[in-house]
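Below is one structure, written out as structure tokens; the observations come after it.
Note that one protein chain is taken out, while the other chains of the complex remain in position.
Per-chain residue numbering starts at 1, and chain names A, B and C are given in the order in which the chains are listed.
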Amino acid sequence: MIVVLKKEASKAKEEQLIEWLKGMGLGIHISVGEYQTVLGLIGDTSKVDMDLIGSLDIVDSVKRVTDTFKCVNRQFHPDDTVVKVGDVKIGGGNFAMIAGPCSVESESQIVEVAKAVKEAGANLLRGGAFKPRTSPYDFQGLKAEGLELLKIARKETGLPIVTEIMSVSDLPLFEDVDVLQVGARNMQNFDLLKELGATGKPILLKRGLANTLKELLMSAEYIMASGNEQVILCERGIRTYSDYMRNTLDLSAVPMLHELSHLPVIVDPSHATGIARMVPPMALSAAACGADGLIIEVHNDPIHALCDGAQSLRPEEYAELVVKVNAVREAIK
Amino acid sequence: MIVVLKKEASKAKEEQLIEWLKGMGLGIHISVGEYQTVLGLIGDTSKVDMDLIGSLDIVDSVKRVTDTFKCVNRQFHPDDTVVKVGDVKIGGGNFAMIAGPCSVESESQIVEVAKAVKEAGANLLRGGAFKPRTSPYDFQGLKAEGLELLKIARKETGLPIVTEIMSVSDLPLFEDVDVLQVGARNMQNFDLLKELGATGKPILLKRGLANTLKELLMSAEYIMASGNEQVILCERGIRTYSDYMRNTLDLSAVPMLHELSHLPVIVDPSHATGIARMVPPMALSAAACGADGLIIEVHNDPIHALCDGAQSLRPEEYAELVVKVNAVREAIK
Amino acid sequence: MIVVLKKEASKAKEEQLIEWLKGMGLGIHISVGEYQTVLGLIGDTSKVDMDLIGSLDIVDSVKRVTDTFKCVNRQFHPDDTVVKVGDVKIGGGNFAMIAGPCSVESESQIVEVAKAVKEAGANLLRGGAFKPRTSPYDFQGLKAEGLELLKIARKETGLPIVTEIMSVSDLPLFEDVDVLQVGARNMQNFDLLKELGATGKPILLKRGLANTLKELLMSAEYIMASGNEQVILCERGIRTYSDYMRNTLDLSAVPMLHELSHLPVIVDPSHATGIARMVPPMALSAAACGADGLIIEVHNDPIHALCDGAQSLRPEEYAELVVKVNAVREAIK
Partner (left out) sequence: MIVVLKKEASKAKEEQLIEWLKGMGLGIHISVGEYQTVLGLIGDTSKVDMDLIGSLDIVDSVKRVTDTFKCVNRQFHPDDTVVKVGDVKIGGGNFAMIAGPCSVESESQIVEVAKAVKEAGANLLRGGAFKPRTSPYDFQGLKAEGLELLKIARKETGLPIVTEIMSVSDLPLFEDVDVLQVGARNMQNFDLLKELGATGKPILLKRGLANTLKELLMSAEYIMASGNEQVILCERGIRTYSDYMRNTLDLSAVPMLHELSHLPVIVDPSHATGIARMVPPMALSAAACGADGLIIEVHNDPIHALCDGAQSLRPEEYAELVVKVNAVREAIK
């Protein structure tokens, strides 16, 4: 950790600060510059409160020189992590094609969509049973019943299932779910992350609405530090002042997360844009910058069939997209 | 709800959409303009999926004409809600001065600070026992022990206590806490909100890092719809591209929330700025635009005493600030 | 234009507003809903101040139903615009590979880089002569001399030149420049846009730091309304709270701008990320979502050659990238 003192810092206060830091068991390397004094803190600085130091009136700024994430850090784990879900592998050159409806609505719906996406080339099935909704008056999902219907669809197709968990208390219901998804709004629900760390199951961790990459990695660190190494990161769009799109898909997160971490990184173009006709170009872009998979909404109901453009793709649109995604993946090899 | 169709929408698709909407039990008022057709949807549109309609290829845009929040809405509840915590009232002209340390550290610390802030003019005591931390390796609070120490401080001073709850499973521990705080990261932890709605206890709901006012009100609606009317809203700074401050305090939220809702609105200048010397000006600004209270970090430990500038104020700084806050409240009457 | 009145709007004020609107020569279509009254304004609403109407106390919201951009609008001009720069075409399936150094530094530098990027596959040469710098103490470019050096490089290689113009008063110096670039900071320098509209020269218009797509299109409209149809739009990253990247590249802008407008859209991954090793993945992503070109920094100086990672690519890295970009463009056909 490096502490830059202000030019006008009094000698007395400077010495008090140094004593206090030494009292925490740290070695201090003092470097007196032309304009400012710089303290280099040596030893275990993980317990030092950076914000506190930074807010002292004699301190200009503070900088950590070692990242605080460990388990997720590529520096300490150079090889790509490959997450295994049954026979499906994600990461390290293996690509996840996750598809399915926004919400599980009925047995016929989920089974039909599952068959269609499998046919189109998907290797995992998604579907919401517990739905986080901004309004308490909106449909909250079929819950336990939805999970049962997903399992039926899995049995019919062999596709492993991915679905969102919102609360620690629902964990027992998810015992037979293949991949547990943490939604954007729960990315910093640390109690949930710790419990998921204890399950050992593959976790799909979505980036929060306005969270930085570091915060996303620290949330993955919560899961890994609790003993679970099966974490998949997911970029799903961040909140900006975008006028024609729901969120702004931050694709540069994909190569940057790959540089910082060994965990697989997938992309959700459906939620990022909220517009079905924007999903294919953004899915291709995700494949082009090296994403390890895509999670895409696909439906088969009449209003969607009637009109193009809803957030969800129709199965035939998805099938076309899969072909192009594979072509792009081939092109960048 | 108003649906604006695209100029080039085909007649056939338009009619299919209208039929589909009628099938949901809605009346449709069609207004054919020079350039575009506008559908007015009449009846209970709360179950209509605005995003789905908006994403159809024949639709230009959709607009709800009635807000979806009900319990929190000033339209249906014109009088200010006054939240009562023991003898302390918040809202409707009653001002909350909530103060205390960031974390509860020891009995002597919390009791000493509690006495100091009471002396300075605070009417509620804050202190973190369960601490949400970005990193799993950072101090997570004294937890249950911290809650016990807060109760000791309450007994010594008579100040009701305000402290954060992070998980539904911790609820039994908070039975004797006066005000339960929901932190910014949990603003959309809907399961937690519903459970807090069932407690009947006063809830201090902090605005999320990048949440809109509507989302904050919808989260309050979750609590109220579960039967609890004792909700205090809190503006604590939002994430922007600020270079010298941790967050950007959005004070215009105060008068706007007062217009939209009857709930009391308080401000947290300590977390918004992250810099103690910015706390007094921002606290005065909050009072000047009509906030119903302030939640401010105050400490008494040596490193803070040594140097000005940490996020927390010293008791004597807080005492000075209380005097000025009262003067500003008087000035705007 | 649609004006939604508030539920509680008084009849008297409502009538006054309607009279006032009629006085502006507009037809008014009144639709009384269960909860609210909606006015449909018919006729030429382009002179109506939407913000003023929206701020009236009886008005809930206002919505324009026709976009205010005309010349740039794909609705009125369905075919792709193809911008011609000498023999090079941009848009409508023609791809611009613009490359060169950030700043023109010397004759040998710019000629050497020009030859290298041409060899690698570039069809236009970029290089800054007038440099907008945040600080008045930073290098502001070689100015007129830099323009002369660019022309020498053009003569040596045949590559048309693209360079930034910062001020109307510099226009005479740019007479012999092939493409005039408007930088992000000048996107809403309306006087400059109007003057560039009068030149008839191809204009490369960069999106401003935090501007919406609508604002970008309105700025293009300024140029086109002044008589110049040769406009190329450029996405170059927007300002967010990104922690590891200079800006956030908003690639969804590419398909959305293509939907809204007939103008070509190119991408600048160098400025968007600020990190050379992020340029190739983002360039490939841009090609994958249908961009009409790429503007990329390439250099040949020793410090860059010494270490990987600067914002600029080395010529050999650029050559490799061109091959992959072409492969991706082939894959998405």
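Here, a contact is a pair of C-beta atoms (placed from the backbone, for glycine too) under 8 Å apart; a residue touches a chain by one contact, two chains touch by 3 or more.
Since this is a predicted model, take the numbers as computed values, not measurements.
Chemist: Which of these touches the unseen chain: B:282, B:296 or B:310?
Modeler: Once the missing chain is taken into account, the touching residue is B:282.
Chemist: I'm checking contacts with the chain that's been left out. Which of C:26, C:97, C:111 or C:166 qualifies?
Modeler: Looking across C:26, C:97, C:111 or C:166, the contact with the absent chain belongs to C:166.
Chemist: For the chain left off this view, which of C:82, C:152 or C:210 is in contact with it?
Modeler: For the chain that is not drawn, the touching residue is C:210.
Chemist: For the chain that's not shown, point to the residue among A:38, A:82, A:152 or A:168 touching it.
Modeler: Residue touching the chain left out of view: A:38.
Chemist: Could I get the residues of chain B that touch the absent chain, sorted low to high?
Modeler: Where chain B meets the chain not shown: residues 210, 212-214, 238, 240-245, 248-252, 254-256, 259-260, 272-273, 277-278, 281-282, 284-290, 324, 327-328, 330-332.
Chemist: Spell out the interface residues on chain C facing the chain that's missing from view.
Modeler: Spelled out for chain C, the touching residues are 13, 16-17, 20, 46-47, 51-52, 55-59, 68-69, 132-137, 139, 166-169, 185-186, 188-191, 194, 208-211, 214-215, 218, 221-222, 225-226, 239, 246, 274-277, 302-303, 306-311.
Chemist: Mind listing the chain A residues that contact the chain we can't see here?
Modeler: Where chain A meets the chain not shown: residues 2, 4, 7-8, 29, 31, 33-36, 38, 40, 42-43, 60-61, 63, 65-66, 75, 239-241.
Everything that follows uses one rule, which is that only the chains that are shown with their structure count from here on.
Chemist: Centre-to-centre on C-alpha atoms, which chain is most distant from chain C?
Modeler: Chain centre farthest from chain C's centre: B.
Chemist: By CA centroids, point me to the most central chain in this structure.
Modeler: A
Chemist: Centroid from C-alpha atoms only, then distance chain B to chain C, rounded to Å. What do you get?
Modeler: Roughly 38 Å separates the two chain centres.
Chemist: Give the residues of chain C that touch two or more other chains, as numbers and ranges in rising order.
Modeler: 240-241
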